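Structure record follows, encoded as structure tokens.
Apart from one protein chain that is not included, each protein chain of the complex appears where it belongs.
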Amino acid sequence: MYPDIVMEHFMHPRNVGKIKNPTSVGEFENEARAKAVFYVVVEDGVVTDIKYQVAGCPFAIAVCSLISEYAKTKRVEELKVFSMDDVKRFFEIPEDKEDCIKLSINAFLNAIIPLT
Amino acid sequence: MYPDIVMEHFMHPRNVGKIKNPTSVGEFENEARAKAVFYVVVEDGVVTDIKYQVAGCPFAIAVCSLISEYAKTKRVEELKVFSMDDVKRFFEIPEDKEDCIKLSINAFLNAIIPLT
Amino acid sequence: MNKVIYLDNAATTPVDRRVLEKMLPFFSEKFANPATKWTSSLSKEVDDYIEEARENIANLLNADVEEIYFTSGGTESDNAAIKGIAWANRDKGSEIISTHIEHEAVLRPLETLARQGFTIKFVPVDSKGFVYPDEVKKLITKHTILISIMHANNEIGSIEAIEEIGKIARENGIYFHTDAVQTVGHVPVDVKAMNIDLLSLSAHKFYGPKGVGALFVRRDTNIAPFMEGGGQERGLRSGTLNSTGIVGLGEAAKIAKAEMAFNEERIRKIRDTLFESIQREIPEVYLNGAEGEKRLSGNLNFVIKGIRSEPLLTTMNERGIVIGGGSACSAGSKEPSHVLRAIAVPDDDLFSGIRMTIGKFNSEDEVMPIVINLKDAVKKLRDLSPFWMKGD
Partner (left out) sequence: MNKVIYLDNAATTPVDRRVLEKMLPFFSEKFANPATKWTSSLSKEVDDYIEEARENIANLLNADVEEIYFTSGGTESDNAAIKGIAWANRDKGSEIISTHIEHEAVLRPLETLARQGFTIKFVPVDSKGFVYPDEVKKLITKHTILISIMHANNEIGSIEAIEEIGKIARENGIYFHTDAVQTVGHVPVDVKAMNIDLLSLSAHKFYGPKGVGALFVRRDTNIAPFMEGGGQERGLRSGTLNSTGIVGLGEAAKIAKAEMAFNEERIRKIRDTLFESIQREIPEVYLNGAEGEKRLSGNLNFVIKGIRSEPLLTTMNERGIVIGGGSACSAGSKEPSHVLRAIAVPDDDLFSGIRMTIGKFNSEDEVMPIVINLKDAVKKLRDLSPFWMKGD
């Protein structure tokens, strides 16, 4: 089934929710109507708060949670190159779940890139 | 498998063999080279001795044996109408084994009919 | 996970202990090939048990024993029926009538036939998943050679009016095949009364083993063999007979005939209690398909608005509750259900369908834990969802 870390984050996702007045919002929806939305607050080029909403499979959800932890206190300049390779450091990605991971990454980058 | 009476006659066929100077010999061979040969000795229109050789399945063999017992001391006139129906009185004939029974009957009739 | 609650009986069922018991001697003792029954008493013995199994199936369907052919399961039966009729009757016509809610084991063969020059006409289904026999009649032309319409749908449980459809087929001299994989062993089937010419069934859907099924083919039906070889099953289905599987299938059929009515009554009660509780406890849930007698008694299929099925099933599984199916959207894998599409479930809800299917080993006691866990999981996933605005 799922790698342990995916299961852990899926069952207990961190930083869930919306932010009232975010610096930026990014979303991504695939053809099959899975969707992720990231809300970020950025101060002096640094992510100080981040939340998300997601409707997708456990991979999509876990990756949102992982990204939200990873991004906090990091610089936008550093985050704008976030990619599949960064996720791969956390767990091995099954071939047929690559799109799910991209869903979350794309929503995140859609929030970050306009800030750079 | 086989009806009991077939098995019994197949395992212990009666009147097996050839007769040196028979009154009549009848044989029948099918396209698949199964073959039966009947030898009969007839005195005053009555079968006094009968033997056979047969290469065929247990049904063919058992029916030769049954016929040999049935025919002895019977009149040729009576025997010339021997048919499947007579065999049916001994056991139920499976559809795909009708040809085997006919093989034995035909060999027998080929010995009997010229005598009438 | 201690005691698992299994809610995927439409996908497959555990083998009834009595069925396994019956099968056991056929692995290593009564193992002979029944083909040589004339010369071997070991074979004859196995053959007798196979014929007993055939009789049990025939009894369950009100068919004659010579009309039952053993196969490797529902998929093979469907392939064999549809391709076998099409190939053998091409000179009579090339039109086939079916529906969009058939199982893939019917739809894929139909697509292949379409590529081979056959015309497939699909009868519409209504929003509850029902085919109207009159609509079938409208599609018939003098080129129609086969009507293939399932007895009950595996996703939403709708039971079709196959008796009437069969009558129409018969009146028009057209072969009628029904995929009864979901009904045999659960719902009474009578191939004579229902005018069925070909019927597919699969053992593992009614407490028999996997890898074995049967095809009913009415006497004097003009059909080409699908699996060709040594000529077993009167030439229609070659291959060494799977005697263990067949004996298991026969036993499952015998048990089903005796106990079906009682079981299905119980199952229906559990199902109804379960759905009432779910609707009471969880807002914005609606049923897919029909209520009442024309639905398989074990089948529930509903939309939980605002969430997707896959993470819900995973969450429930973590809590020891196994719910099958669910559509994932990831590469190469599943499309949203073609059945939910056919009954016009809104696009927004296509990935939110949940199927729970109750079987004879479920119990009333399981209802509460299911509902409590479901409520909790739904709340969590809705809180997470960008499609669920209620919490704003």
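So that you can tell them apart, the chains are marked A, B and C in the order they are listed, and the count of residues begins at 1 in each.
FYI, contacts are C-beta pairs under 8 Å (C-beta built on N, C-alpha and C of every residue); 3 or more make two chains touch, one makes a residue touch a chain.
None of the values given here were measured: they were computed from a predicted structure.
Every shown chain touched by the omitted chain in the complete complex is listed here: A, B, C. Contact with the chain that does not appear here is found for just one residue of C:L42, C:A161 or C:V187, C:L42. From the set B:V42, B:I61, B:V87 or B:L109, the residue in touch with the chain omitted from the display is B:I61, counting the whole complex. Within the full complex, the residue among C:N56, C:S72 or C:N299 touching the omitted chain is C:S72. Hidden from this view is one chain, which touches chain B at 2, 7, 10-11, 13, 16-17, 27, 30-37, 53-59, 61, 95-100.
Take chain C: the residues that touch the chain left off the picture are 1, 4, 6, 8, 11-17, 20, 27-29, 31-33, 35-36, 38-43, 72-76, 78-79, 103-106, 108-109, 111-112, 202, 204, 209-212, 225, 227-231, 238-245, 310, 313-314, 317, 322-326, 328.
Along chain A, the points of touch with the absent chain fall at residues 1-2, 57.
Everything below uses one rule, namely that only the chains that are shown with their structure count from here on.
Inter-chain centre distance (chain A to chain C, centres taken as mean C-alpha positions): 40 Å.
Per-chain Cα centroids separate chain A from chain B by 91 Å. Along chain C, no residue makes contact with two or more other chains. Listed for chain B are no residues, as none touches two or more other chains.
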